[in-house]
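With one protein chain held back, the other chains of the complex are shown just where they sit.
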Amino acid sequence: MKQLINNHKPWLILLVLFMLVYPFIVGHSGYMVSIFVMICIYAISAMSLDLLIGYGGQISIGHAGFLSIGGYTVAILTSKLGLPFLLTLPLAGVVTGIIGLFIGLPAVRLSGHFLAVVTLGFGLSIPQIALNWDSLTGGYSGLSLMRPSFLSSDLQFFYVIVVMTVLITWLLHNILKSRMGRAFLAIRESEVAAQATGINVPFYKTVMFVISSFFTGLAGGLYGYWIGFVSPNDFTVVTSFLLLGMIVVGGLASIPGAVIGAIIFTVLPELTRSFVGVTNIIIGLAVVLIILFRPHGLISLFDAFKAKSKRKAGNDQDLLISEQEQGGTVKDVNI
Amino acid sequence: MLTFKDVTVKFAGVTAVKNLSFDVPEGKIFSIIGPNGAGKTTVFNCISRFYTPASGSIEMNGTDLLKLKSHQVIREGIARSFQNVELFANMTVLDNLLTGLHPNLKKNIFSIALNLPSVKRTEKESIKKAYEVMDLLSITDLAHEKVSNLPFGYQKMVDIGRAIIAEPKLILLDEPVAGMNPVETEKISQLILRLKQEMNYTVLLIEHDMSLVMKVSDYVTVMSFGEKIAEGLPKDIQKNPVVIEAYLGEVEDGAEII
Partner (left out) sequence: MQIIVSGLIFGCIYALAALGLVLIFKTTEVANFAHGEMAMLTTFVSYVFLTSYGFPYLVSLVLALLFATIFGLFVYFVFMKRVQSAPHLNQVVLTLGLFMVFNGVAGIIWGYQPSSFPEAFHGDPYEIGGVFISLNEIFVVILTLILMLGFFLLFRFTRLGLAMRAASQDTMASELMGIKVSGVFMGAWAIGTALGGIGGMMTAPVTFLSPNMMSEVLILAFAGAVLGGFISLPGAVFGGLIIGVIENLISYYIAPELKIVFVFLLILIVLYIRPQGIFGGAKIIKKV
């Protein structure tokens, strides 16, 4: 375990360094920086969704609704009430978290397909509400908002987003590897056994929804500030599918998996953006192929590679007899 | 310690358990035996609060269990294993055991998210505890193995380990040696005896394997068709004609009964 962390640390530091110098590498290209920011926003959302789906086993196919709520929260609070950035951004998380609570409460009683339909309905409803609640949301024309003066340049705000992404990743990582993360996994694996080990299943299911929507709301808030404008068409049901695609293609229940998925599904549509049909086919095919042939996502390629090199290192004894077995997934088991 | 009083359980008109009363004394191994479908697991599921009896009362040291929800039962010091192992299959052995410690770890979301030193410390203690339990079960070398990769016998061990790690007062074991070979059975019976003698646990055991029951039990209750037909010391039960009769039909096709 210790070895694994030691192995990961230099890579993580390198990754953070890369994020910090990225604008200079791409020569301050607004387009490239913008793509990077969208990757960050989607990565936060995908990790949050992964907490709910990959770890907790609770499906949501309307998660883009939470992104919208986050975006609208900062837009409304800034433009209508004139609240400062340092207050609106956390509030974006809090407001979205509260909405998540309202979705989570009934969701606790539902399982599988019923939950899928309810969350889909939620994802469809949010843009409709945004479109029709003119007085609050500006309806079809949306709402524009100003960044605070000390963060007015794109470069400054880029760093805000990088710091937030790193921070949220760290927080989510801590939550997921804690007793709370284990409780989520336990609920996914067996609700009966989870209950027998003293896990309050309905409570933790609600908590999952709240945490997940809180962080997604933050991502939505960041998006609102980055673009300076929110509209009902920013995050539709297709975005929800995209988020779902990200975590599935990247690999469920894995933070790096969610990030890989976010990168792929942010860059792919950019490459094919002039053809909606092609974009849909590519995204759809990617999801279909992964489910059929790599149900544990791209990240499982790494695990398989790791296991292979470990076995090569000399201990190809039967796993159960082998005493030196130190950790990691060795066999790729289909659930 | 654990008291059943006139407990009756019905499913859609069928009576699964009828007027069952018994009392599990502290520090003893108490076994419930009986042919298939006698209602033994139903008894466990009532204690775990997955089922609610139609009438009667279940008390643990004077606390009314029927007022609790499933996840609160463990707080009264009752942990259980499952007949067909209900493990968290895609988690490692270590994580399964750590999940068993859930009720003992009280930490709020903020300290967890920030990974404060107090969280790190309790986490370290938990892992140490988990290794102690794995040592006891001699499965330490499997700590990082996914449970679904283990043979059934080891899974049963993990299931028992997850129940004892939270240091309950009473452990419910649902057919701990079902599907095990004689060597494994012997290991488990040693373990059950150690639980009682060295760690002062009270054990409520459901089992088909008569050799195990006779070896470890202090008291035996026999159930048939949802009713208690006999109760007493193992050696008396063995001679009890009512019990033998209830089991006769079973002996022919049930090879587990030795």
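By letter and in written order, the chains are A and B; residue numbering begins at 1 in each of them.
The definition used in the following text is that contacts are C-beta pairs under 8 Å (C-beta built on N, C-alpha and C of every residue); 3 or more make two chains touch, one makes a residue touch a chain.
Everything numeric in this text was worked out from a predicted model, so none of it was measured.
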| item | value |
| --- | --- |
| Chains in view touching the one left out | A |
| Given A:Leu87, A:Val278 or A:Leu301, the one touching the chain that is not displayed | A:Val278 |
| Of A:Leu15, A:Leu136, A:Leu271 or A:Val288, the residue in touch with the unshown chain | A:Val288 |
| Selected residue (touches chain absent from view) among A:Ile53, A:Ala75, A:Val230 or A:Ile299 | A:Ile53 |
| Omitted-chain contact residue, chosen from A:Gly30, A:Pro84 or A:Gly112 | A:Gly112 |
| Missing-chain contacts mapped onto subunit A | 53, 57, 59, 61, 105-106, 109-110, 112-114, 116-118, 120-122, 124-125, 128-129, 131-132, 237, 241, 244-245, 248, 252, 275-288, 291-292, 295, 334-335 |
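One rule holds in what follows: only the chains that are shown with their structure count from here on.
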| item | value |
| --- | --- |
| Between subunit B and subunit A, distance of the C-alpha-averaged centres to the nearest whole Å | 39 |
| Contact set on subunit B toward subunit A in their complex | 48, 50, 69-75, 79-80, 82, 86-92, 95, 98-103, 105, 107, 109, 112-115, 119, 123, 126, 141-146, 148-151, 154, 162, 166 |
| Complex contact set, residues of subunit A against subunit B | 1, 171, 174-175, 178-180, 182-183, 185-186, 189-190, 192-201, 207, 211, 319-320, 322-323, 325-331, 333, 335 |
